[in-house]
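All protein chains of the complex are present and in place, except for one that has been dropped.
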Amino acid sequence: MKELRDPKAIRRLLGDIGEKARLLPRPPRIMEVCGTHTMALFRHGLTPLLAEAGVEMVSGPGCPVCITPAAIHEAAITLVSEKEALTLATFGDMTRVPTRKGSLQTAVPAPGSRIKIVYSPEEALEEARREPSRQVVFFGAGFETTIPAIAFTAKRAAAEGLGNFSVLPALWLVPPALRAILEAGEIAVSGFIYPGHVSAIIGAEPYEFVARDHGLPGAIAGFEPGDILLAVRSVLEQAASGTPRVALEYSRAMRAGGNPVARALMEEVFEPFDAAWRGLGTIPASGLRFRERFAGFDATPKFGLARLGAAGRDLPGCRCGDVLRGVIRPEGCRHFGKKCVPDSPLGPCMVSYEGACLIHFKYGQTRRPSP
Amino acid sequence: MKKVSLELGSGGRLMRDFIAGTILPSFGNPVLDELSDASHLPGGIAFTTDSYVVDPLFFPGGDIGRLAVNGTVNDLVVAGAEPRFLSLAFILEEGLDLDVLQRVIRSIRAAARAANVRVVTGDTKVVRRGQGDKIYINTAGIGRSIARPEVRKIRPGDKVILTGTLGDHSLAVILARGDFGLSSNVRSDCAPLLFLLPLWKRGALWMRDVTRGGLATVLFELAERLRYPILVEEDKVPLSRPVRAASELLGIDPLYMACEGKAVVIAPKAKAGEFLRLIRSHPLGRKAAVIGEVQSRVGRPGELLLQTATGGLRLLEPLTSELLPRIC
Partner (left out) sequence: MCLAVPAKITRLEDSGQGTADYMGSEVKANFSLVPKARLGDWVIIHAGFAISLLDKKEARETLQLFKEMGAASRR
């Protein structure tokens, strides 16, 4: 895939993009919905290059780590610091989120308890099998990309009768959040770059309302620099011709219909509910919780944790919510780079590797390449 | 009540704050204040110490004993001293297999021989089962000073040489732990850097072994002390295939991964070619490369910049906390 990073091809594409952007009546503003895209844009230094080509990129609510309300993070911290002989397994990014109770990384587990960082939810399941006397809680955060894996794991645990395994769910759906952002009408964007791996599960159909009801173009993109630029070009082309749609610019890795097997599994194990997102508030049918049949695997009632859906209080002064909605850029928060830096973050957006504030802080002051 | 968390020892900000806020005010003196890898004492003596904890004790390419020798030896080498003597102190957990201890000791003996240092003093303590984890080792090292790093002499055009691939040690330990369901033929690069010693006599300006915090942290700390920026070219940084794969798969950046047998050397512009040839002529330096230079045209003083493979340019930060696999 080296070709997708080839500087010459990249320059060529940027040239194309610049030409197309100039032909539009207004300078284009494109929202990349996914944090992984934000990350890739900055990591490869593309954001300033795109700005030179006349395209402004806006970060969207693309990170389950960031949008998981403080209350759920705090519940996880309380659980592992108070309950003995328990393993709290989770993805690495979840351990750094600051709350009023500190973060999982600064938490000191109760005697016999530990925090285990995993790559796959199955690693947590394995631990539950190995140590039947230990409670293993998987703190599972994710969008549609990750949810089928978590559903599979819970279903497996049920089949094996593993009573010592449970999941603290923080599961979010992308299309309802997009709808909420568009309907709030606070931001003016000229199009969207849709997340390629979420789309590998849900397909293209769930975004079609954006083109149909809001007249906005969009493209599903992969994560190599070249992939993203192809998608940007497609959005500009659609804008120029006045034919908004959902373009597939990642067809090597996803089908228009998504992955029906994965979707069926999600549906079997979880059901949608009106979930509270950090910064976005409660959005209809935007979160998933266990269905009745699997309720025994929900760590929330099992350990008497804060009710899901309770937003909890964010840290005072943090404007992550506005950043996640694209209303302000991170630089617009008065704590950005002052009281709030990656080493001592005030809010989650400064924590997640794909949090908009962290990315802007780390990569924001990019320089122009030497001549 | 505040308690010590694992993060304090991660090499990130918390640890730097602890050193600046507690250690220096308590003990500060001209020698300590340098915060170099090893301290140069009056009489041409260099002195350093380090403690070693690693899980698992044995991993492809090394073990805790080998680490305990080479880590301390390398701290002396990069500070401009020829390693001579080591102290060796064990803290053992009750119930540890004696065979395991014997194996570690054999490894220490072999490593000390290879690094041409003698173990001249030591200590052994045993703690109750559960109060320690198998074996902890502390070594202190004494060496003969041959040169002092000369940060003030570093000028634009001087070259940054990396003596080999990044991240192999980090990855070898992670995989030996059996985490993340990943396996590859990666081996720890744990080795003594004695072959760099002759460079001091030939005018090396500065060296640092790339350990905790990785290349980015090491170079960031150097850039902070310079009146010029440093530019690193992503393309030029040598990486082994297993590290490349793991970094993409787990979402960790090799620029922040630890090594145990690699160093960065700042070479005067005119000598970079000679240095590179010399380093490459040693088996441990075959993959060495010039990965960047001290700048005067791009960037601002004190900045560490990365020219990305796609042609973009961005600032590098020091490691802020432990490397973790990401899902996003």
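Note that the chains take the letters A and B in the order they are written out, and that residue 1 is the start of every chain.
The working rule: a residue touches a chain if its C-beta (ideal position, glycine included) is under 8 Å from a C-beta of that chain, and two chains touch if they have at least 3 such contacts.
Computed from a prediction, not measured in an experiment: that's the story for all the values here.
Only one residue from B:22, B:102, B:131 or B:183 touches the chain missing from this view: B:183.
Here one chain is not drawn; of A:20, A:179, A:197 or A:319, the residue touching it is A:197. One of A:247, A:262 or A:359 touches the chain omitted from the figure, and that residue is A:262.
Taking the complete complex into account, residues 180-185, 241-242, 244-246, 248-249, 251, 326-328 of chain B touch the chain not shown. Although one chain is hidden here, its contacts on chain A can still be listed: residues 1, 3-4, 6, 8-9, 11-13, 33-37, 62-63, 91, 119-123, 142-143, 145-146, 148-149, 152, 195-198, 200-201, 226-227, 251-255, 259, 261-262, 265, 354.
What we mean here is this: only the chains that are shown with their structure count from here on.
Taking each chain's centre as the mean of its C-alpha atoms, chain A lies 34 Å from chain B. Per the touch definition, chain B reaches chain A in the complex via residues 3-7, 12-14, 179-182, 250-251, 297-299, 305, 307-315, 317, 320-322, 324-328.
Within the complex formed with chain B, the residues of chain A that make contact are 5, 7, 10-11, 35-36, 39, 42-46, 48-49, 63-65, 91-93, 95-96, 105-108, 117-120, 122-123, 141-142, 146, 225, 342-344, 352-354, 362-363, 365-370.
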